[in-house]
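Every protein chain except one is present and positioned as in the full complex.
Letters A and B mark the chains in the order given here, with residues in each chain numbered from 1 onward.
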Amino acid sequence: MNQQKKLLICSGASCISSGANKIKAVLEEQIARHNLTSKFEIVETGCMGSCDLGPLMVVSPEGIFYHSLKPRDIKDIAEKHFVNGQIVEGLLYKDPVTGKQIPKIDDIPFFQKQTKIALRNCGRIHPININDYLAVKGYQALQKVLHEMAPEEVIHEIKISGLRGRGGGGFPTGIKWEITRKSELKLEDQTKYVICNADEGDPGAFMDRSILEGDPHSVIEAMVIAGYVIGARQGYVYIRAEYPLAIERLEAAIKAARKYGALGENIFDSGFDFDVEVRIGAGAFVCGEETALIHSIQGGRGEPRPKPPFPAAKGLWNKPTLINNVETLANIPVIILRGGNWYSRFGIESSRGTKVFALSGDINNTGLIEVPMGTSLRTIIYELGGGIPGNKGFKAALIGGPSGGVLTAQHLDLPLDYNTLAKTGAMIGSGGLVIMDENSCMVDIAKFYLDFIQDESCGKCTPCRIGTKRMLEILKWIISGKGKTNDLVELEDLGRLIKETSLCGLGMSAPNPVLSTLKNFRDEYEAHIQEKICPAGVCESLRKTTKKPKAEGGVK
Amino acid sequence: MKKKISFEIDDQKVEVDEGTTILEAAAQIGIDIPTLCYLKDINAEGACRVCLVEVEGEPRLVASCVYEARDGIKVKTTTPRVIKARKQVIELLLSDHPADCLTCIANQSCELQSLAKDYDVRDIRYRGERRKIPIDDLSPSIVREPEKCIMCRRCITVCKKVVTAAIYDVNERGFNSFAAPATHDSQIDTPCTYCGQCILTCPTGALYEQRQDSEWVWEALADPDKHVIIQTAPSIRSTIGEMFGMPIGSLVTGKLVAALKHLGFDRVFDDCFGADVVVMEEGAEFIHRLKEGKRLPQFTSCCPGWVKFAENFYHELLPHLSTVRSPQQVFGALSKTYYAEKMEIDPKKIFCVSTMPCIAKKFEAQRPEMTVNGMWAVDAVLTTRELGQIIKQAGLDLKKLPDEEYDDPMGYASGAGVIFGAGGGVMEATLRTVYEKLTGEKMKEFQFKAIRSDSFRELELEINGQLLRFGVARGLGNARHLIDRILKGEVEYHFIEIMACPGGCVGGGGQPIYSHKDRWYMQVNAGNHRGNALFRADEAKEYRTAHENPAIQKLYREFLGEPMGKLSRKLFHTTYTKRPMYSRSKHVLH
Partner (left out) sequence: MKVETQPKPDVIKGNENYSRLDKLIEEYKEKEGSLITVLHQAQKIFGHLPREVQIYIAEKMGIPFPEVYGVVSFYSLFSMKPRGKYTIEVCMGTACYVKGAQHILEQLKKELNVQPGEITPDRRFTIETTRCKGACSLAPIIAIGKDIYSKVKPEMTKDILNNYE
């Protein structure tokens, strides 16, 4: 053993809440006690994805994966593994289906089936340490862009990569960059702006948080590239206050990047100046909407305004502004280094590349996964996700958060991509994927989302401000047993109005969860109204049914 | 020149400048798309969503007030989808609304009500929770009923952009939001100027003036012990006709007097007489300051909205304000001294009513300084709107009344007093006298016409070898702009007129309100017609300067002595208070 081994300890927010810091402390102590400091280097990394297994440690380069660690386990590992070279079997991952132990991270189906592009560095490097980032080709894309590529070439590369916005809208990134680049700068204007949207408001999605905690430099690098391409000199990251660790790491990384010369004046001697500032939200989902976000950065109420004009023409302080999501940006450096053609090989027609999904709810392996666009729900749930706990039946997957809808058993084999999902009335959105088993009530979930939306509506326009309130009231009546036959028609009617007439994306998509559950589980609604029964037994004011719930039981 | 674009609305070709919204383009060809939140040039938020139309190729309906037309688009404004959606939006608004039309101030002038009528809403279709928000009726001028607020934000924008007092913003978020002062403070805890422009813009009955004065007037009229007199502000004669269906700019002085006599007022007087006195006093004050070279520029002080604005926002200017009270108060003071003496009536029995274009005058009449010998100078203040209602209650149709004359001794005014209500009028009226006093010559018509304006004007005059600069700003936003330049030392003036309302009192917060979507804009436009009517009345007058007015000469001869004399100072001159912007203690609304 002449080569130093790395002990990768996940220090993502989830693992820290599960006690990763304690584990790290004990680990340091043990390494010192056994005089192994020269042989092992402890590296705190960002999220590895399997957050429910935390705290986690990967012994690299072999990739031995220990999970759910307790302080006393570390003593074991140090004595047996580090000193004697024996893997501690009891702490290895056990496949929930086969029951077999899998020692190496890359052999675990949850990781094996993933294609990590946006998450390429998460869980592998120290998030802030710039040398770690440089070791994985960090800032090479920026060097290349600044010294070898014209802005048009960068745009061309992104266009052929087929990358589309990962923030929910799915707008082609290359075209957005091109429009913003071409957007005229008036004489009196100082600059254009680049904004990274890290508001991540969709409850149940946390990929942006993980990227910023685990690999902030890649986002910074992408922002500088974007600035160079569109002709901006100032960037902002708008991040929600609920992510203190991400804010801390991002700010540290920005400092490191400035010191290294990747931010600030005359970046890499190219004559190009660019800097990034962090702005913190204050608890408003609607601030993820780009015009609301702009108002919030300007220090005002986060209320959207009508589009057009789009931010590309009139954005922050009325100057042309490029807004991209964290995950979108994280893809950029690789696309530059490996080429748009390389990226477009992943995924399927019209939806290229990979997408990160946040798996949660009734599923064995919760956490973050990155898969090629077009992967089916079945693969995600039953292969990567390890199936549904207790072998219960799959009932529905909530996708796209409060703007999205439900996918049911009949959608299990559809490819998950922008166009296919649009046809089902759902959407990929930011990639939150909440799995629900047979014991969940769809009316209750629809109410949950509408409650969320109603709470988060900014109140500017009538249909969303009052309309969602009225829809919510109808749902509440249904759940409390006061539903009337006409209610479903009323819901659909109001839903259509709100979608058609609201000012911003929040209202335009607000009725989706209701309309989508109504479409797929109408009988469940009817049971609530006509028989005063909650088939899943969730709604407390209603009786439970003896009927078998509609769900695909026992798929393995 | 702007690029032209052409497109289709309801199969009709339209050609408009690039940047024109569908709403504006439609108006050009006579298609009236409903609106609630839109206010031309002031408010384009796209918030209410009643101006929906269909644009071919757009998946959703679009808000025509903010949607800029593009070459070749096809717009439909009357498809069943559009009509149904508009109606549904109205129904949603009504579902969170008190629907108290019968007892609502805005009954029959409410834009929401008239839309509900036009769209044949026959039922409050959606039922559910309504916002519960207390009423604010603590201020002397404004009442707010936020439950009637439909969140159009017109008041917010007007107060912020036009008045620049920024009293309102949105409170709370989502369903609970409403427009109001911060932390839903009462208006009295704010630097509100009581100009009432927000009242003129509100499409509903959420904002209105304090209303108890009418009742006091009826009671006083019925009280045999009271000698009830009324003064009519200059601008009323060219606006009250509108409340009786007469065209904007109708001059109805004689009919107004007839109506008031019919109502039983013991004497009907002209506030323009008070204005003439103000000219005498303020002119003398200016000449005095000019000679001393002190406290220049002098600012006019006859507008209580502007006075409050200065008291809240520009403490450093207070010494520059003329110390003369407004015509309303000067008149009130005279009514309880000069008039009482002359008529040998116990002044305590005199009940002095004023009828004003203005809601700030209600606040002014209640200022503690505004007393004479322990009595209120003015006992009740009616807005033009309230006066119109009183006349209607009395069963009178203004149109049909014969012309009658004001009473003596405070009914005869010069043309100078009459134009106080119109753009630049106060300055012009004062200059006519000042110029003559200083030069011994009459001012030329063209000279003073140069200062007539509904927003901002300046005039340079050489008087006795000295170049004097005069400025006029109407609308507090214009005033703020001017003041800030003065304070920065960019411009210098000797005398400045400031009136709070756009266009001056003819555009005052107490003037008639139209049941029309462009009501505020109409008001400002109407200002010109209304103001021109006053200038016409001026031209018809035998005497056009205050100092030539025989009634004024008599007043000074028999009673006051000199302008700025001892009695004048006691009766007409006042002091100002430095007011904090926001008091640290607040009144609690229930």
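Here is the rule we go by: a residue touches a chain if its C-beta (ideal position, glycine included) is under 8 Å from a C-beta of that chain, and two chains touch if they have at least 3 such contacts.
What you see is a predicted model; the values in this text were computed from it and never measured.
Shown as candidates are A:N121, A:T366, A:Q454 or A:T501; the residue that touches the absent chain is A:T366. Here the missing chain is touched by one residue of A:N121, A:S440 or A:N520, and it is A:S440. Among B:L39, B:L52, B:V66 or B:V170, the one in contact with the hidden chain is B:V170.
Among the residues A:P109, A:P415 or A:G432, only A:G432 touches the chain that is left out of the figure. Among the residues A:L398, A:M427, A:V443 or A:I478, only A:L398 touches the chain that is left out of the figure.
In the full complex, chain B touches the omitted chain through residues 138, 160, 166-173, 181-183, 581-582, 584-588, 590.
Contact between chain A and the absent chain runs through residues 13-14, 16-18, 50-52, 200-206, 209-210, 241-244, 246, 279-285, 296-303, 317, 358-362, 366-367, 398, 401, 432, 434, 436, 440, 445, 448-449, 452, 456, 458.
Here, only the chains that are shown with their structure count from here on.
Residues 284, 301, 305-306, 308, 454-463, 465-467, 469-470, 473, 493-494, 497, 499-503, 508 of chain A are the ones that touch chain B when the two sit in their complex. Of all residues in chain B, only 45-50, 52, 60-61, 63, 66-68, 85, 88-89, 92-93, 95-96, 126, 128-129, 150-151, 170, 172-177 touch chain A in the complex they form.
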